[in-house]
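The other protein chains are all here in position, but one chain of the complex has been omitted.
To keep things simple, chains are lettered A and B as they appear, and every chain counts its residues starting from 1.
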Amino acid sequence: MAQRLSRRAFLEVGVTSLAVAAVPTRVRAQAGAIRLGTLTPLTGSGGNYGPSMLKAMQWVAGEINAAGGVLGRKLELVSEDDQTNPEAGVRAARKLIDLDKVAAIMGTWASAVTTAVAPLCWESKTFLTTVSGSDTITLLPHQGYLVRTQPNTQLQGRKFAEFMVAQGSKRVGILAVQAPFALPTQKIVGEELRKHGAELVAAVVYDKDKTTFRSEIDQVLRARPDMLYLNGYTPDVTIVLKDLYKAGYTGAKIAQAYAVNQKLLNALPPEVTEGTFTIAPSPAIESAAYKRLAQALGNDDLDPYSCQTHDHISLVALAIAHAKGESTGTAIRDHVRKISQGSGAHVESAVEGLKRLAQGKEINFDGASGPCDFNEIGDILDTKFRYEQAEKGKFKLLKIA
Amino acid sequence: MPREIAQLLLNGLMAGTILAVPAIGFTAIYAVLRFPNFAIAAHLTIGAFAGWLANVSLGLPAALAVGVAFVVAGLAGVLNDELILKPLRPAGALTTAIAAVALTLVLENVVRFVFGNDLRGYDLPIRRDWQAAGLRIAPQQVHNFVIAVVAMAAVFLFLAFTRTGKAMRAVADNPMLASVKGIDADRVARLTNFVAMGLAGVGGVLVGLDTSIDPLTGFRVILSVFAAAVVGGLGSIPGAVVGALTIGVGEELSLLVLAPAYRTVVGFAAILVVLTLRPRGILGERAY
Partner (left out) sequence: MENYLVAMAVFAGLYALLALGLNVVWGMTGMINLGLVGFFGLGAYASALLTRAHRAPIVLGLAAAALVTAAAGAAMALTTARLRGDYLAIITLGFSEVVRLVASNELWLTNGTDGISGIPGPWRGRVTPQTFNVVYLAIVALAVLAVFALCQRIRSSPYGRVLRAIRDDDQVAAVAGKRVIVFKVQAFAVSAAILGLAGALWGHYTSFIAPDVFTPLVTIYVVLALTAGGTGNNVGAVLGAALVIFLMEATRFATGWVGMLKPVQVAALREALIGGALLVVLRVRPRGLLPERLARS
């Protein structure tokens, strides 16, 4: 009996899913749904980050839809994997633009993928939101069809340098992964340190796919730094931290919050990560957006990138609402700065913002990653940063400034 | 300066030992089955995750986790070979090698499907380096070195002195003659796969101890493993160890004159030099 039941249940499920499969996506989508694309790395070297970035966007979409959607229209997310490869990313973007006709593509991570996908977006008037940090991205001729929530290297380099000096560091060493931001960061950090009477004593750029960085570390430690800036991603910074511990390094360490995140702290013994400082763009006060996202995703998934993609979809939804429901890339471009900055009422969630907009009020959205105010080329204006320190495998908040 | 070079040499030897164990597996399969089995990358990852489950979920100590990794990766190797690669062998060595690449793509994603992309680390203390005379050496790397040497010696002795080992050599040298003599080539292939993929699995745990593990763990090191086996002489067991150490030391010494980002280039330049001087690798291609 049980067996028969389960078989019948199985058949039913099978038939239903076949029926669903047979109906073209366009019909299945609710009439008038707003379709948005996500393009995050789910496989390849960015695969550590993409899944939680996507999760954050799905959560926001769910919240908005549960609250009645954008002017009564549901959000429909179409998610593609960029495989952390520009070639695959371009193909996926073509599908999102040409087939799904999305109004915006959100969440590109690798700078190379963003730069490859960006021309398709501005040529076809699709809006692109990204977390890539390379300075050159916002300098592309994107006609306004691009914003990024990641501070550029100039801003970050300055903040890192100021913080390191404030910690009393005089001699700083940098270990950086081979990436577009490596050398520009090195340059700006060096200049800023000099301004404050400190010095960049050594800098090494390494190849991320190695199993050990002992010699690179020796090379930097020979300059006797009192502070090390680990400018890489989670997989390689994991190895660097282990090798630093083995080498007996006891000086200060600082890293990007997206590299040294809770997942990294969970994966390493606490004595290896102890005392590591992290810096991430952050909302000015203890933001409600940040807390609610943390609650929804669980602390482990709450890295700076997920906070940023949370803001991407919120900005896009609010811009569409502000444009009276016109769900096109051009409308988002023309309206995104009208909801992200200015003198409107301060809101911290997309749902709250949509409510205010429906009442005919102006808003100024501040997200989980910061105030989300953009200049004309799509870079964020000065933002607050969150300074944390690893303590016994957990983060301790030092300050937000 | 001499101290710096000595430290680089040490670092190179330590980096090399980590490659040696999977390189032995790679070269053993080549010796007996005569094709480069790139699926060693996936089995390295499988071993790393099996060891992780044993260590973190079941709370087993490191030595047992290594054992679990060996058995799980070994069994996976036998299964994958029987079901997927063996039927393709008549189509030629290169076809089989390419099928092994496709197999790696599948297995890597099976691991990703089950475990996701999150980084995982073993629940083991990390020890500080031993320091003496201004030089430092990691206890873990010394263990790795011992494991590599023991694995090499075990495989080597097994091939040289046991009945089955002799059968394996016979198959490697001349499969036709071996079958005439009544040696069961299938059984030999299964045994080879078990041992070789098991070693890959052990290699996965060793890599994981130094780094952290995710579905790409095997893919990241396979180029170096392949290079090590080739430099030493494809099919030569001691050659795999010598090759791994050569690659490790060569890459580190290059730091004296080149930027660290170019380390991989030096590895390949070393291969070109070695192969130009000795077209069959440092130790030639004899298995034992």
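We take it that a residue touches a chain if its C-beta (ideal position, glycine included) is under 8 Å from a C-beta of that chain, and two chains touch if they have at least 3 such contacts.
Predicted model, so just to flag it, every value in this text is computed and none were measured.
For the chain missing from the display, the contacting residue among A:79, A:169 or A:340 is A:79, taking the whole complex into account. Among A:164, A:179, A:259 or A:354, only A:179 touches the chain left out of the display. Remark: the omitted chain is touched by one listed residue; of A:99, A:166 or A:358 this is A:99. Considering the full assembly, B:94 is the residue among B:94, B:157, B:177 or B:256 that touches the omitted chain.
Residues of chain B in contact with the chain left out of this view: 30, 36, 84, 87-88, 90-91, 94-95, 98-99, 101-106, 108-110, 112-113, 116-117, 215, 223, 226-227, 230, 234, 259, 261-262, 264-265, 267-268, 271-272, 275-276, 279. Hidden from this view is one chain, which touches chain A at 17, 20-21, 25, 42-44, 47, 50-51, 54-55, 79-81, 83-88, 90-92, 94-95, 97-99, 110-113, 115-116, 119-120, 123-124, 134, 136, 140-141, 178-180, 182-183, 207.
Assume only the chains that are shown with their structure count from here on.
Chain A and chain B have Cα centroids lying 36 Å from one another. Contact residues of chain B toward chain A in the complex are 4, 7-8, 11, 14-15, 18, 109, 112, 116-121, 124-129, 131, 136, 138, 140, 207, 210-212, 214-216, 220-221, 252, 255, 259-261, 263-264.
Residue ranges of chain A in contact with chain B, taken from their complex: 42-45, 47-48, 50-51, 178, 204-207, 209-212, 214-216, 218-219, 222, 234-235, 238-239, 242, 245-248, 263-264, 266-269, 271-272.
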